[in-house]
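Every protein chain except one is present and positioned as in the full complex.
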């Protein structure tokens, strides 16, 4: 028996997570049984697919392109069964004991607010706002790309719901911290960063984009530096907790995010490469690393890289 | 003897390049002899290190972190001998016959204009504006992150010089095409995209950022999808030629950029992995691929992915 | 990790089904599938109907828009391939009953072929709407299998569902395993007939697929992801699932009963 085992539970505002590892939105989140499966595999909480007002088939295939073991480009196109049907999936996951965080996307503040209200009613413990969905089909920019947009959406949602609201920030911006500050001022209880990085794949032999939609979002190891930079910048400008996302597949990656300022992390693409068992490995790996470095808890490591002795 | 060999020479406005492969700014560009070396190795043109008003040592080491074979993070901090000393390096490269493009960076439009004027006087065939340098030390955003900034800088430079002005666009923006459109309207003869993607590396054992500066810029294969997306978006919104940069290390990569809309490409990080011989391989590889796909010239492939038959 | 290949051979197997052969080096086994991209059109999961060596193949039945368009592909046309994905049939059984309906033979034929080559004895129950649609009948015969057929219209063999043939065979002969692929109701019936006789049944199932990497949840079937946990499952894993044989999920993730759009 080891005398000291680091405490892995973390708090995101009023929310207590049994460990810092959340299933990222869009991964395994279409069905309640899958959400429950990720919870059973050891996730500290699971985030639903981003849910919209109406059922959406998403873009046609090809929807993904993968790059050896360092990256994945996707343009799923936010497929989801819609807010009408989705509550049964949340119920299925909750029935199995999962800590479920809802994710919603909309075209404007009003739509976000209405979706949030309805998803909150299913008993999710928090709501994450996907502030990186395209404004309109085929057009490059995103709903949450200016501080004003972000503030308007967060404000509208916070008025509607009592659960903590997490603003998920895009990396495709000159100043992610400015978006986070806007979200915090508007009442967000936490900031998550990042969503995918805008990208495109071309097949030269076929002289066309690979993804049916053309533009997509890059995820996986390649974006870890990008996510770390955003978390680093955001952490030093907001008071609310930050949740790190982007390229996390090992406990070392997660620890780097904690030290950059994340209080919890989300894991997406790693599920594709390593299977859902990745959560078990992340949990035990982080525990060992924290012990080895002498941290008594995951929380104690949060932001450590900002205060390194020189 | 093959009957048809694709023409590799391309035109960027009034500028004719013997092939589409340019040495990217910041790579081998501190000394004139190195620039000449890249030219001798087969580059279609060489871009100088970004030159500022005064000599700058750059940030202390560590200035780079590498990720297996897919990426590199750097925060060199724009080291350069300053505009006073640098002309001798351009002269040395030109004496060896190199097609030299100058690169400058500044804190505002006025500084850019003055630097451009002085560098243009050295006989560079074009000027690239590095519109991605930090506004101020340690602060995250960049000089060229809004269309207004970009327009003001380009306008000021275009007034001062007669050589074609290339605006180099940051990927850390919601809408790269908007920056490109602003540059075009202000008189840029071409757009180059992209500079590095904002990133950070943390060492968890040492609980501190790896780079002395903290934040850095990601380059190499990992950012190819990001660069392709920017070129793709820019190409469909401007008339002037686009120059693709980011993660190019094979002729296939280059061809993808051409098809996304680039008329020429810049090669940076690949020089670290593959040596300067990469230029020779890129030139011959592109020639073969164009032949195999039935293109009579590199120029004929430009934008091909925008008009794919469905 | 996508490879663009050119079709080297095209065989019209039935009036509605075409086989495309192409060079593809990645090792694969019977049961596995690829994601095949028809440029300008959809990318679809397709079982490898030829799994060995460097010339692979898929056998595609005209169903919806893409699979209909694909019938027009010609030798020399380019397609994108990624994979193979998913698991393989366990080829250790020595006496195997193969039950195929419609395009199900596409995945069953290479499995049967491998088993036959290593000495297994195969009995094949083959079903189709009509005689001309019986897929790979000749291929099964060529490997020395006993082939019995059923057609919906009675144009050949038993008049009616192939399940009738399968039930009779299960009642009269002894098998170590049943391999089946076809409509889920068919597979359900086969599994229920084999269960009491303690013959393990392996079903190859189909679901909506997008990533094929076990990530996007498009292919979720209860607790499993068909793309990585399957497509081949022991029937006892499937029978308890509420959705098996009853509903699948459309591209948006809505649950849709079989037989409706």
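Here the chain labels run A, B and C in written order, and each chain numbers its own residues starting at 1.
To be clear about the criterion, contacts are C-beta pairs under 8 Å (C-beta built on N, C-alpha and C of every residue); 3 or more make two chains touch, one makes a residue touch a chain.
Fair warning: this is a prediction, and the values are worked out from it, not measured in the lab.
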- Query: Taking the entire complex into account, which one of B:226, B:271 or B:286 touches the absent chain?
  - Reply: B:271
- Item | Of B:37, B:106, B:199 or B:246, the one touching the omitted chain in the full complex | B:37
- Message: One chain is left out of this view; which of B:168, B:208, B:224 or B:289 touches it in the full complex?
- Response: B:208
- Pick out the residues on chain B that sit against the missing chain. 26-31, 33-34, 36-37, 49, 55-58, 60-68, 72, 74, 76, 79-82, 85, 203, 205-206, 208, 210, 212, 268-269, 271-273, 275-276
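As a working rule, only the chains that are shown with their structure count from here on.
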- Task: Identify the chain pair joined by the greatest number of C-beta pairs in contact.
- Result: A-B
- Note on the structure: By C-alpha centres, the chain nearest the middle of everything shown is A
- Task: Determine the centre-to-centre distance between chain A and chain B, using the mean Cα coordinates as centres, and give it in whole Å.
- Result: 33
- Between chain A and chain C, what is the separation of their C-alpha centroids in Å? 37
- Note on the structure: The positions of chain A in contact with two or more other chains are 67-68, 203, 205-206, 208
- For chain C, residue numbers touching 2 or more other chains are 39-40
